[in-house]
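One chain of protein is taken out of this complex; the other chains stay put.
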């Protein structure tokens, strides 16, 4: 729709040939009118309990406090990821109902209760050391309104714990697998269940682990179908994507 | 050893036809009985139209022909990825109804019609050169029983084509974004739509593109939420995962 | 400007409180109205001789021929980069005035003469083997309407050729330096002249050259100020950026 | 050996105070006389307000203080990049008018006012965390005599801020885009504006970000024309190159 | 569910105390019963002195203390690798007989004496700085019940120490070679002895050593036959594998 | 200088035929006399059936033919790895009993029968495409005098084949696991069996597989104990090391 | 502008044929006059038998022929590296005395006999496949006027050949060690001899060899003192540097 067409539409409105409502509709259907940057934000405001997200790392305590102050003033839910205790102390001073999840490094402010589907998200880790990433995923998913089934430390050495829970896992709608080192768990889970698997490589390990690259490559080249991957240590991204899938109607 | 056989063994124990010691020995020697791995396979057989998958690259023409012969004899659907024309010629000789998609490099044999949900999968590429990967994803998704909305060549230079189709894209349940070079399209789409995005980096490009690594890294580090990533050029994996999500109930 | 404001504006037009012209102006000034994707294209059409660009690699001969046919039909200038002789033969059949530059691998169709500033772009290469990349830059710059000063094979071994031309080089408005191997030429030129230097690493070389990475890293870490870098072997990008700077008013 | 000394030598030859052989010897032993390197420096001295640059990282506090003392004694402007507060304290003790920009990590001494063109440089960042690099670029550009338009935190999530400012951005003569993670902002801006874009990858991020490499690769392989790249976190280099272009006549 | 429980179930079936259907259900709900994973564990319990292994890095002091408390309660031997003094202090409070090897960073609890073959494992290091990794291997091997021959600091500069001990080394059943930098020692030893060599690259070194990658690559590409490699700095893994081979019957 | 010659020298000293000084000089001028390097070679000659190894890649057909001619003349067994059909044709012309294993790319000449232990080596591959590497390992092991248990195509998708064979695998003395892509099979096997596992990453795959690096890293960082690794595609090395372990007494 | 011309100018100044101002202008406009770069070239012309070097790879047959024609016309010696048979055929047509060394890929034209010192250069390779690189080094050194001692195929497996020649090697003035794979030979030789060692990594090998990187890293991190390294496969560079050292007075 070009300028000429917009002009024509406006003239029709002036002349009463087109109603305001119809013109509004047309303008809204413009490819650019609907560009969505704004509308997404709008949708977010309308949906109950959909939180604002702040990536706190690389921000000062003051910046985090101010952003959360402004956001929570709008009665939105807020999730601050990669937050520190110090940030939380600053936020709590002005938003007393803020909650801090230390292992997940998340600050949350809850103003509205999100809808919660009956289905669940399973979060499986290979080892104890993957727990901070797992909790980031779990708390994110829970704050977005999901039931979470946590199965931690179910790597090769403890795989009976995984097999134990297979029936429960198979009832979940989407599965997050979190592993460092060789990341084999994603392939194993992907071979056992018929659900979308979101794999999170972690930087846990040493030697030829290279801060999570070995797990990342293993997960990307997994022979199991249905496995997609997010960034190293990106528990938040996995929780968010899993929530999108779990809350699908 | 399947459930029936275990049942038979138990009955023999009850009837005294088999001693407890013998039965224990048998069970110990078939540790995999209920391994679940098999159960998946079994489930696959039961579900209408779920295809068997063969990764043809690295196999000889003879191996591919034999595998497809065996599989299609079981009245299963078959998808052979990374197939060559030569492989197709060999397959067609024994399975005349086999179909070849040259751009997608897929051989398919269709014995049963898969269920098809009303919702669709959008597949968006940045450039014309990404089309082989996109077609691999598209044909995979279609053979698995999905409607596919193809939007090709919608990268930065042609982004109006993307914006044009936004309303249609937003109606899809899941979106596959395929791009080489800097892979920015995944972030742009992820910022515009509120649906799971599966990003496929392609090896298209030159210079500091490194066979798709630049796009892979860009997609993994995307600031847009809801983006997960599959391996470079892995159109099949994206199509399969998207199908899993699209066919969710 | 949100939907409410657009509605209000439309009502004012209907009520005669705002003229059509004024409303049009407002809509044109919308942040999204001006999103520019289209306007850039529009500007391009208006400007004399500004060419359409096609990256031919990864496209079929047929695709290239069709795209150039459509584009040249609009009386636009066209530049097809990374083109092959075969592509040129196909294009010439339908656009006889098309020209092919074999070393630069460029097909061009010239319909309008671009404006040409008095100032020039210097293009300096370290070795003879860098010439294809240099010619891609040079022909690009010339087709965009620039004078080009070519100084080839002026690397360490032949640096007297460079020094010889320093007075001429210093009269240019922008300088492109093209080098493989250790890419030291960019630092040397950057230290000798007080003009923007666009450095192009090339994949020329062997051993720890890694397809141009050694030159790329050297250019990125250059101690000389005023040096910016484009992708390995990206002569076109360098020629285009240099043209932007040279044609500045 | 400066021009005066060569002139003196020539006069001595003319006057017979020096033999041709002796003069030849002198000239041969000072091969660098006219080296141009020096001439550049000389030019710098003559031009009003052109600063001396010191890269402070890797130098001791004493070294930085001494270098700035010597330089500012010559009535030159001085820019010290990557400076620490401690360095500033030491410098202030001997050059009281020295100014410190903590976020930009720049110490400046201003003795002469640089010429300032009417045109501006736009500096756009994807996120808040890119601000130190952005400020290094901005302060550099301002100290070199440029107007700077700062647009911070305009990444995918806040892209309406970018779109909002597009008319203003388009009036600038050159644009610096600063982004970490997937660096998509450079491609997006490059697609929206018809001006030279200098992209600065930042080491902001985590996971497969690799200290800025993902952004660096994305920017180098950007499909948008007119984008050149400087080193990771090199705000100074971007500010300097942008100033060169902005101050062009 | 262990073998005893399965036996009990079978007896109940035989005795009519449990129906076939019920037994089938039980077996189906414990698919892992015979999984072999557990059997390995079971085997471990039976074998005298076979230790439980805990990788302590990335675990909290509390987690380590609890795990060791539980494990040592079962009268098993325990090896905690990558342990800190702090962890040891916490463990000692509840398991007084725990021993700490500071250089090897290992905590051990010994409840049963492992069998010890007559043959030995040789552990050879290139330099003094490789000793922590070597001790991790040595203590691991000793705790698993092996004689260890330590030959430290026998790199190129001190190779006479190696040659000195060749007759003794050749009497060992398996050899661990530990080296950083260029890792040449593995090739040299592999060429001198006719026994399996397990090579451990260490992160010792600087420059183009890249945290052990240079040694890792050298060891992987070793021209000497009979050399296999474990992860960088993985003394434990080398000690464990060497023990497996040394204790073979 | 061999043992005999030294003995002769000593006798001459004793008999006064050679002075002490002269003998000292001789010994000093043959520093390598007892170097052990030679002793290994000597040992090799003495042991029944131990083959000479030739790495044929990078050698000309003529070189390979000549080397094998010389070696087989000494009545030694010979194994030529990475051989081509062309090389075999040339060898067969002069050593008619030479045998060629095309998939393993091995030429062998058998002059003596090697001793064969009762125990076996298991060789397990993840996929069909790993077979050439597996056959290189298998033929190597067989030529060195070992029984080999081949279990091919037992990756995640076909893991029931692996589980099926577990009792047989557990009877083997050492296990070779060969896998490309994410290499998870090594971890899975390492978790299931209590025997030394030699893992061979293969270059099979595409995308972020990087010619076998993803599998190599996964295997190196494997959480399963008892896993050591050889170079990418190095079937020969794995077969050789496995033979060393299997033939241990 | 050469020394003669400067002398002429000075004489004109003395004679009053040229004003001081004019001479100053001329000197200022030829900043490179005494640049030394040229002086090196001049020196080259004067020295007996010092050859001109042409890197032929990346040049066309015509370019190589023309360059050699011009150079040999000046009665200089010429070395063309990385030359093909085709290039040689073209050169021979116009310079019949040109010689081609196929394994070394060198074309030479000899017009003057270079001085030859009494001392020699040892060139040692690890394997047969390193011979092309070794011959490039050897022929380069010989053409530059050096005696060369070739010791090929003296890697770990054949190290007795090396030890055999130690007395001869120790008489050489400088040693070139050429090896692919793990490159351990450089460390071994560096530990045995007290002479400068120039190490050349080669791209020979497979797997984690990465086109010579494993050997390059090993050589760079060599623990032996006195080892310096040139680029992968850079036989010419090693031969040239060794010649510089060997011909030192």
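Chains here go by letter, A, B, C, D, E, F and G, matching the order in which they are written, and residues are numbered from 1 within each.
The criterion applied here is as follows: a contact is a pair of C-beta atoms (placed from the backbone, for glycine too) under 8 Å apart; a residue touches a chain by one contact, two chains touch by 3 or more.
Remember, it's a predicted structure, so these values are computed and weren't measured experimentally.
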Next on the checklist: Let's see if you follow the contact definition: name the visible chains touching the chain that is missing.
Outcome noted: C, D, E, F, G
Item to check | Hidden-chain contact residue, picked from the options G:56, G:87 or G:220 | outcome: G:220
Next on the checklist: Of the residues C:64, C:126, C:198 or C:230, I need the one that contacts the missing chain.
Outcome noted: C:126
Next on the checklist: Which candidate, E:184, E:204, E:219 or E:232, sits in contact with the chain we can't see?
Outcome noted: E:204
Item to check | Where the missing chain touches subunit D, by residue | outcome: 29, 31-32, 35, 37-38, 41, 55, 57-59, 63, 203, 212-213, 216, 231-234
Checklist outcome for this item: subunit E positions in touch with the non-displayed chain are 127-129, 159-160, 163-164, 166-167, 204, 206-209
Next on the checklist: Need a quick check: the contact residues on subunit F for the chain that isn't drawn.
Outcome noted: 3, 6-7, 10-11, 13-14, 16, 20, 23-24, 27-28, 30-36, 39
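Heads up, the rule we're going with is that only the chains that are shown with their structure count from here on.
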Checklist outcome for this item: Chains adjacent to subunit A and to subunit G under the stated definition are C, D, E, F
Checklist entry - Greatest Cα-centroid separation from subunit D: which chain? => result F
Checklist outcome for this item: Among all residues of subunit G, those touching at least two other chains are 31-32, 35, 127, 159, 207-209, 213, 216
Checklist entry - Given which chains touch which, is the overall layout a line, a ring, a star, complete, or other? => result other
Item to check | Pairwise chain contacts under the document criterion | outcome: A-B, A-C, A-D, A-E, A-F, B-C, B-D, B-E, B-F, C-D, C-G, D-G, E-F, E-G, F-G
